[in-house]
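The complex appears here without one of its protein chains, the remainder shown in place.
Read from first to last, the chains carry the letters A, B and C; within each, the first residue is number 1.
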Amino acid sequence: MMTQAPPRPQSKWPFGLFRAARIAAKNLFRHNVVIQYPKERYNQPKRSRWAVEQIFADDGSIKCTACKICEQSCPDHCIEIDVETRQDKTKFIHSWHYERAACMMCGLCVEACPFGAIRMGHDYELAHREPGLKSIDLLTEVEAAGARKKEAEDA
Amino acid sequence: MALDSVVGENSIVFLKSEQFFDWARGRSLWYMAFGIACCSLEGLIAAAGPRFDFDRHGIFYRGVPRHSDVMIVAGTVNRKMAVIVKRLYEMMPEPRYVISMGACANAGGPFREYPNVVTGVDKIIPVDIYIPGCPPRPESVQYGFLQLRKKINDEAKARLDK
Amino acid sequence: MISSDYITKLLHKASVAPISLEEEGHLGLVLRIEVDDLLATFKALRSSFEQLIDLLGADLLERDNSIEITYRLRSLGENDDLVIKVKLAPGATLPSVTDSYLSALLPEREACEMFGLKLSGHPNPKYLLLSEGIPPMLLKSVPIRSHEEAQAAELPSDDLSLQMLNDLNERGIEPPEDPDDPLQNYLFAGWLSPEPPEGPLVPRNIRRVSDNPEALATDHYLLQMGPQHPSTHGVLNVACEMDGETIISSEVHVGNLHRGIEKLAENRRYNQLATLVDRGDYVGGCNTELAVALSVEQLAGIEVPERASWIRVMMAEINRLASHYIWFGPSGLDSGAMGIFLFCLYDRELWLDVLEEITGQRMMFNYVRPGGVVADITPRSIAMIEDILKIADSRLDEHYEALMASEIYQQRACGVGVVSKEDALSLGATGFVARASGVDWDLRRDRPYAAYDKMDFDVMVADTGDIWARMVCRLDEMRQSLRIIRQCLDGMPKGDFTAKLPRVLRVPEGECYVPVESTRGEMGVHIYSDGTDKPYRMRYRPPTLYSLMTADLTLPGLFLADAIVTLGSFDFCFGEIDR
Partner (left out) sequence: MNPWLVALLRALLILLVMLLNGAMAIYMLRKVLGHAHLRLGPTELGPAGLAQLLADIVKLLVKEDRHPNRSDRWLYIIAPFIVFVPSFMTFAFIPFSNKLVAANPDLSLLMMLAFMSIPPLGIFAAGWASRSKFATIGAVRAVGGMITYEIPLLLSALPPVMLAGSMNLQAIVVSQSTSIWYVLPCLPSFIMFLICAQMETSQTPFDMTEADQELVAGFATEYSAMRFGFMYLAEFAENFVMAALAVTLFLGGWTLPGISAAALGPFAVLVFVAKCYILIFLFMMIRGTYSRYRVDHYMEVGWKRLLPISVVWIMVFAAALRVIAMLKGGA
C-alpha cells in the first residue's frame, strides 16, 4: 500500500524547541545504560563467536583428528594444520596453527568440523602488543584424537 | 629548554617526571575520528555511545589528527588509503599511538588475497596494539586501550628500573 | 509486461537490427546488440524505460574471446526489466550511454577500468576505484595473491602494493607543494578515455552553478573534504569548488575502500559468499546475505522451507532497523544535534543484542545462507524482541521530537538538497531516495521475495525530494519494520529452518539477477555460474553508488553546511560503494 508523506509541519516558533527540550530533560533524568566494562560485563549469548578454541575432553585429551576439513572450509585460510601421518595410519599434530589476527570469526570451520573438536570462544579480550601473537598455535606436538582411539581399539 | 638537557637523560628527576607524564598520557587518550570501514562502527561510534561510553576512561574522539593521541586504524587499508593513513599518522603530534583494529588492519583479513589491499597496516606505520576480531566488540577495543595504557606506563617503568 | 514485439517495433523505428531478442533462463527478456548500435538503442528505449538499474561487465575471454557488458533497464510502470547485452573485444572502446541515462556515470567508469576497456563520450572518464598502473582486476587473467603470499610477513617483490609501500616508507608523506594544484593531488588516478578530455581536472561535475551576479566577485578555491572528515560517513572524498561558503561544483572520489569483493567472490564457494557480502554493506548485512542466498537458490532451484523465509524476513527487518538507527542519529549529528545521535545509538544497541543472540555476532552475521538460515531463532530472542517492541514505537516518537520537531532542524532540512523526480529516475536512485522524490517503488511490495508477500505494510512516498522528505520516509520505514516484525512473531510457521543441501553446493550453469530492498535501496546480486561450486562472476549492485551520484549532482549551489547534512541524508556505506 502506498501512503503519502504528511505535509511539512507549520513552524510555530519556538514551541518545537520546547518539545525538543522536553525530551532532553526527560533523558537527563533517565537512568544511564552504561555497562562499566572492566567492572561489569555484558552477558554474551551462547552463540557469540570470537576466536577459535579447541575443545578438550574431560580427561584433557584433544578431540581434533587432524582431518583438515576446517582448513579447507576457512575462506581466509587462517588455519594450517601441520600433521604427520605415520606408518600405522595414526596422525601426529606438529602444530595447529591459527592466524588469529586475520580470522574474521565467521564460524564456518566450527560448522564444518565433523568431530565437534573446535568451537568459537567467548573471550573477547584478545588485544595484544607483540606482532608475533598475530598467529598462534592452538595445539603443538600432540597425538591426534583418532590415534588414541585406534590404540584403544588395538588394546 | 627541555628537562632532559638540564638534568640529564637518566637522572631520577627526569625519569620520575616522565613517569608522571606517562601516567597522564595513558589516561587521556583522545582518538582520531577516522573510520575506514566496518570496524569504525564498533570501535569509534558504538564505543562513544551510551552502552560502552569510553569517556569514562578519558578516551573520546577528536575530529582532527592534530588534537589526537591515538589513531585507531579501523578497516581495510588499500593502496589509495595507505597514502592517507601515512599522512594522517605524520600529522599527529608526538607521542602518538596506533591501534590496529580488526582483521583487516592486522593482516588484511578476508581481503588479503586481493592485490590492491595492504596486508596489515603495520607495513606502513608502527602499530602498538593489535585487536583481533571482525569487528571486535567495543569492549575488546576498551581492553585494547587498557593494554595500550599499560604499555605506556611500562615504558617509563622499565627505564626507571634500569 | 513489456512484450518483445513492442521492443522490436521501437528498435525498428530507430533502424537498429538486434542480434537476438528472446527470453533467456532466469534473466527474462534479453536483447543482444552490436556495440555500434548501442547509443541508438538506448535513445530508442529511453522513453519506455525510466531507469538504468545496473551495468556490469563480465570476462568471457575464455568462452568467446569477448567482454560482455550487461545493462539492465527497468520500466517502473510495467514493473518489468529488459536486459541488454553487448560484446566487446578486449581493450575496445565502450561508448558512454550517459546521454540517455545519467546513472551510467560511475558504473561505466568502473566497468571499463575493471575490464581494461576504453571509455568514450563520457563527461568525466577517470579511473574510479583503481588507479592507473593497476591491471584490470576483474579479468580472469589477473591473478589474486596466493595464501602464502597473503600470509607472508614480507610481500613478494612483484606485488602490486610493494612499490607504493616502499615509496611511502622511504620518504614519508610530503604534503604537495601547492595543494590547490589538482595535478599534484593524490586523487587523480588517470584517464580512461583514449584522449584526455578538455576542462578542469577537479572538480568535473556535469552540474555547475553560475556565479551570483549580485554577490561580491571573489576568487574560487578548491576544498577537499575527506577522506578523514567527521561527516563524510566513511572514506568519501568530495572535491568542492567553493565561492565563499557556496559550493559551485563538486566531484566525489571513491575507491578508498576498494577491496575486491567481486573478485574474491570468484574464489569463494557459494556458502562462503555471505562472509564477503556482509562486509560490503556492513550496516545491513542480513539483507545482502539474503540477496546472495536468493540468487543462488534461484540458480540451483532450491526450495526454501516456509519457516526459513519468515525468519529471513524478520532478520532483514531487524537489521533494517539497526541500520536506520545508525543513519537517523548521525544525520542529526551532521546538523549539530548531539543528543539524538546518542539516543539512536542506544536503540541500535538493543537491536544488536537481538542480532547477536540469534546470529552470534553484532555486525557480521553470516547467518542467511543458500537453503535457509544457519540456526533457528531462540526463545530468549523472542522475549527480547517483544520487550523492545513494547517501547520501540514511543522511542521513535521521542526521536522525532528530539530532532525533527525543533524549528532549527526544520530550517536546515526543509527545501534543502532537493532531488527532483526526473533526477532520481535518471540517476538510478532506488529505495528511500527515490521514494522521497515521488517514485512509488518498493521491491518488497512490487516484487515480493522471501515471505514479504504475506506481510502487510505501507510504503511512504513523499514528493518534495528534500532532506526532510527523506527523513520522514525513512522514519516511516522504521515504523513499518516494527509492524512487519510483529507480524513475523505472530505468524511464524513451524517447520525446518533450512533445506537439506549437499556439503559442497554445485550450481548448474546459468545467469541470474535477484534484487532485494536492502536498507539503502535496491541491492541486487548478479551471478554467472559455470557449473562449479564457485561463481564465475558475481556482481553486487550497490544502491548507494547510485545515491552517491545523486548526491554529487545535488551538491552544487548548496552551502557547505547544507552539503554536509545533504550527504548525511543519503546514508552512504563505503564498503558497498567501493566493494
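As a convention for this text, a contact is a pair of C-beta atoms (placed from the backbone, for glycine too) under 8 Å apart; a residue touches a chain by one contact, two chains touch by 3 or more.
All values reported here derive from a predicted model rather than from experimental measurement.
Just list which of the chains on display the missing one touches.
Visible chains that the missing one touches: A, B, C.
Using the touch definition from the top, which of C:36, C:62, C:211 or C:245 touches the missing chain?
Touching the chain that is not displayed is residue C:245.
For the full complex, which residue in C:76, C:418 or C:560 touches the chain that was left out?
C:560
Looking at C:403, C:455 or C:549, which makes contact with the chain not pictured?
Only one of C:403, C:455 or C:549 touches the chain omitted from view, namely C:403.
In the whole complex, what residues of chain C lie against the chain that is missing from view?
Residues of chain C in touch with the missing chain: 175, 221, 223, 229-231, 245, 332-339, 342-343, 346, 402-403, 406, 408-409, 411-412, 559-562, 564.
Write the list of chain B residues that the hidden chain touches.
20-21, 23-25, 27-28, 49-50, 53, 55-58, 60, 62-64, 66-67, 69, 91, 93-95
Considering the whole complex, not just the chains shown, which residues of chain A touch the missing one?
Interface residues of chain A facing the absent chain: 17, 20-21, 24-25, 27-28, 30, 32-34, 36.
Everything below uses one rule, namely that only the chains that are shown with their structure count from here on.
So, what's the distance in Å between the C-alpha centres of chain C and chain B?
Their C-alpha centroids are separated by 32 Å.
Just how far, in Å, is the C-alpha centre of chain B from the one of chain A?
23
Which residues does chain A have that touch at least 2 chains other than itself?
Residue numbers touching two or more other chains: 33, 75, 99, 102, 104-106.
Counting only residues that touch at least 2 other chains, which ones in chain B make the list?
50-51, 107-108, 110, 112, 134, 137
Can you tell me which positions in chain B touch chain C when the two form their complex?
Result: residues 32-38, 40-42, 45-46, 48-51, 63, 65, 75-76, 78-84, 86-88, 90, 104, 107-108, 110-119, 123-124, 134-135, 137 of chain B touch chain C.
Could you pull out which chain C residues touch chain B in their complex?
My answer: residues 130-131, 134, 137, 142, 144-147, 150-152, 155, 159-161, 164-165, 168-169, 172-173, 175, 186, 227-230, 234-235, 255-261, 263-264, 267, 275-276, 279, 282-283, 326, 330, 342-343, 345-346, 348-349, 362-364, 574-575.
Within their complex, state which residues of chain A touch chain B.
32-38, 41-42, 50-51, 75-76, 99-106, 124-129, 131, 133-134
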